[in-house]
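Quick notes on the structure that follows.
Some chains omitted; the rest stay in position.
Chain lettering (A, B, C and D) follows the sequence in which the chains are written, and residue indices restart at 1 in each chain.
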Amino acid sequence: DSVKLQLQWVTQAQFAGYYVAKDKGYYTDENLDVEILPGGPDIAPPQVLAGGGADAMLNWMPSALAAREKGLPVVNIAQPFKTSGLMLTCWKDTGITGPQDFKGKTIGVWFFGNEYPFLSWMSKEGIKTDGGPDGVTVLKQGFNVDPLLQRQADCISTMTYNEYGQVLDAGVKEDELITFKYEDMGVATLEDGIYVLEDNLKDPAFADKMVRFVRASMKGWKYAEEHPDEAAGIVLDNDATGAQTEAHQVRMMGEIAKLTAGSNGALDEADYQRTVDTLLGGGSDPVISKQPEGAWTHQITDEALK
Amino acid sequence: MSVIEARGLNLTFQTNDGPVHALKDVNLSIDRGEFVSFIGPSGCGKTTFLRCIAALEQPTGGSLTVNGVSPEEARRARAYGYVFQAAGLYPWRTIAGNIKLPLEIMGFARDEQERRVNDVLQLVDLAGFGKKYPWQLSGGMQQRASIARALAFDADILLMDEPFGALDEIVRDHLNEQLLKLWARTNKTIGFVTHSIPEAVYLSTKIVVMSPRPGRITDVIDSPLPSERPLDIRDSAEFIEIAHRVREGLRAGHVDE
Amino acid sequence: MTLAFAALLVWILGWAVNGWLARGPMANTPLVRLAVPLIFGLTILGVWELVVRGLNVPLVILPAPSLIAARFAGSLPVLWEDFSQTILKGALSGYVIGCGAAFLMAILVDRSDFLRRGLLPVGNFVAALPIVGTAPILVMWFGFDWQSKAAVVVVMVFFPMLVNTVAGLREATQMQRDLMQTYGASYWQGLVKLRLPAAMPFIFNGLKISTTLALIGAIVAEFFGSPTVGMGFRISTSVGQLALDMVWAEIVVAAIAGSVFYGIVALAEKTVTFWHPSQRR
Amino acid sequence: MRSLVAVLTVVAALVVVWYLACIPMNIAGVLVEAERAGATVTPTDGAERRATSGIVLAAKNSFAIPATWAQERPRLPAPDQVVNELWKTTVGMNITSKRSLVYHAWVTLSATLLGFAIGTGLGILLAVGIVHSRVMDMSVMPWAIVSQTIPIIALAPMIIVVLYSVGMQGIVPKAVISAYLSFFPVVVGMVKGLRSPDAMQLDLLRTYNASSAQGFWKLRLPASMPYLFASLKIGISASLVGAIVGELPTGAVAGLGARLLAGSYYGQTVQIWSALFGAAILAACLVGLLGLIERALLARMGMAR
């Protein structure tokens, strides 16, 4: 059986589990032929899913829930990432010590579905994001950490496993920075879950396919956690751009392992509820307007983890 | 027998500034084998009349027959060879290729094409230039090639719209002489537009003088000159007299410029 | 399925009406000249609407025109804000700076044959740098606000404008130049009285090409970093939010703005180069 | 020959300007690095430095100037860095390697050529329709202009998703985008070209009673060749841009666009610039190639003098 998986971003260690599963033959063992479609800027995985270009996608839960509200019934069938890696990294010399100091500062944020956690957090803190004097000025941050390095922004969004390392790579010392983990701020939302279309799930053949897919993928993840260097190597082999460096991927794999640790693939309901609460708490401009129904299921993981 | 027969021909163009009466009440009959020149000031409808004969323009009134049928039918029967003011050779074809063009369109056999191209090249004194491109030839030679093109498919009627307008006097004299010889040999019917009085008088058996606004025929002069015409016939008293009559006719229609 | 069939009917009908209009006696009146493309556009919209509804195309793939229109009408303030950020600030200022600089440069270049020979090939090379590569660099240099968008537009319009203006300045015929010589005219007299007027059709050609480039440049540059306003910003974030109706509403704004901008330049061309055969019909 | 000298002079001048520009552009970054390495820089205060212009900084810290041309991640890489990178990733590497720019250029090129072929074919067909049908002329032409005001990069992800949903992946979506960009210049040029024969040449064919197919093959088509080539040259660079644009959302798998993206993602300015120049060089080669074909064809047709 063939499965197409749409990633959220370009090939990198963030998706190591899937590449490892493919490389190590875990998918073949399950009688699956998996094609991994790398993502990129401006391509929305839910859209690909809706168009039938993929069977499953990886997505952050806020974006998936928003899509659900927009009438695209996507369902979380597995959640390999337990912990959020999202952070806000600021220059210390701007005088920022806590969220209350953000007022009047310029902050780089990723959009394209990744802005939801930030907006929720700000509305929880009661900070406006319209650029006024008692709010923050939001920039749509590009793909890299230049806005911070060039001082175009006081803070930028970073992932523990990627951009933060890039900032350090640029020669910045950790004590020059101050970092806010969303996890620590209590506004963490679930990242990198596996989603499929609700209708498809009713088809037993498809459900069975997903069971095998999740099972093999989790096997890949656990292998990757234990053998980060080898996993990074596999990712590098699969990178068609030839632009990734080994050191970078090895470090990323190390950080990713921390995030996937503690997840067996099944969604933790408490995490889910915290995500939903964070998003619903979005004040005047909430990401989702009502408690979602049926946005996740244990149907697959129950079967897969038997 | 009259080859071209116009009766009360009218043609009005609808333009933004209102209608233009390009031809008004034109009556003319041309016999087989005649050489008819059309002369008149700019805008008097010479070109328009020639285009009507060749069915490139639709008269708005009157009747016009060619070989007893409508111009349209005559065109379908490929009765015309038309030579435009500029040579109008296709720059991407050699001289031979240009002459071959109508033959290809009319579906002549390949070896027949070759034969005819060689024949007409000879006829206009361009043998050996077939492989050249138009821009490698002088203006006079190009004009001869364009005449050859019109001759190649042996149309009954040759219509020429100021074919020598752009050439200098000496080349023009030379081509006039050659055209006369050709006409004598092939006995085609020729309609010929010109601005030059000596040219008209030298070439024609019949000179049609036209005048503008509205375009109409003011005089038709049958030439008494012999069919054998050396170039210096132009210094003869007879010639000068006809030229004088043409000039008077022209001047009459030219009061307003 | 019936709707899809209706779409086919609409198509045939629209085409037939246009055929009748275009061949009819009124074909050259301004009214018909305007009506025919409009009918064609409406036909396409009708077909689109019917096909989308008939085949149940998911909203997140392609929204129906009626939805787009509703979103357009409902989001006018946002659309206006985006329009003024991207078009009025980014595109227009870049357009003016870029075309102006190119114009002055062209006059400089035209004075020296050496410069012309040297600069134009290099210019063509630089013009071939793809915008998706230059935009991030310029955003890095000029910041996130409209200034960097203007810079992208400058880079995009500079060379087409330069090449056209230089070609235009050489457009005056030898005879027209010789005439100036016989008057013993100075360089500036020749420039102002002959070469600039003669160059106008080319200059306007460059200006027209630049209008669409300016628009596209300003919007695309916003994909690579922007404040939270602007057409490019809205398009890219709306795709992420699967708000496809908003995306299309912005595209409609872009198309209208582009056509109006183009139309204004074309109108200016018509008044300035009224003498050129192409404007005289 | 004279042109070559002129071009070289201009290029040399640009290179000098470029090197000079590197100094103020990169000096701030260099000074930060120098400070970390233990050197003393003026002014010592980071905040004050940020408020000082690059030129002043360079003047006060002239020792750091050479370093502005050799930074690892400069704001503006020096020409030799770019050339080095280009050399390293083209000549210096096996062309089948994913790190070779030649490999990526080939990926982009294949999409470009396919898109160019589609766009050109479509453009020519449309032009033929417009020239032969008044209805098409009046209704399609204005919309062709409007179509060019739509920012393609906004449509690109959607085009790709739509094509995904009908099962087309890989080269085709990119080619479609590149075709979208290249068809317009071809339509405009070709319409102009097919209409270039004057009334006299058309009348000539009428006196031969030629059919409109004969008129097309024997007159309109050959007459349009110079126009066609002029617009093909514009079209092929547009195609290339289209292919690169199409590579961004398709997941940056491979190709020059992917290189640009990856370079941008990881802040590898030198890599961005070399990909950028790679693209421009590719465009120049394609245009040059078309120029050669044009020369050969027009010479065969006897239109080159």
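Here, contacts are C-beta pairs under 8 Å (C-beta built on N, C-alpha and C of every residue); 3 or more make two chains touch, one makes a residue touch a chain.
Because the structure is predicted, anything quoted here is derived from the model rather than measured.
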Self-check item: Labelled copy-number formula for the complete complex in this structure file
Solution: A x1, B x2, C x1, D x1
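Simple rule for what comes next: only the chains that are shown with their structure count from here on.
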Self-check item: Pair joined by more contacting C-beta pairs (B-D or A-D)
Solution: A-D
Quiz item: In whole angstrom, how far does the Cα centroid of chain B sit from the Cα centroid of chain C?
Solution: 50
Quiz item: Distance-wise, how many Å sit between the C-alpha centres of chain A and chain D, to the nearest whole number?
Solution: 34
Quiz item: So what's the Cα centroid distance for chain C and chain D, whole Å?
Solution: 18
Quiz prompt | Shared interface positions of chain D, touching two or more other chains | solution = 75, 153, 157-158, 161-162, 165, 248, 264
Quiz item: Which positions of chain C touch chain A when the two form their complex?
Solution: 58-61, 136, 139-140, 143-144, 222-228, 233, 236-237, 239-243
Quiz item: How about chain B: which of its residues touch chain D in the complex?
Solution: 51, 54-56, 75-76, 78, 80-82, 84-86, 88, 90-94, 101-102, 104-106, 133, 135, 153
Quiz item: Can you name the residues of chain D that touch chain A in the complex?
Solution: 29, 32-33, 36, 46-47, 50, 73, 75, 97-100, 103-104, 153, 156-158, 160-162, 164-165, 169, 248-254, 258-259, 261-268, 271
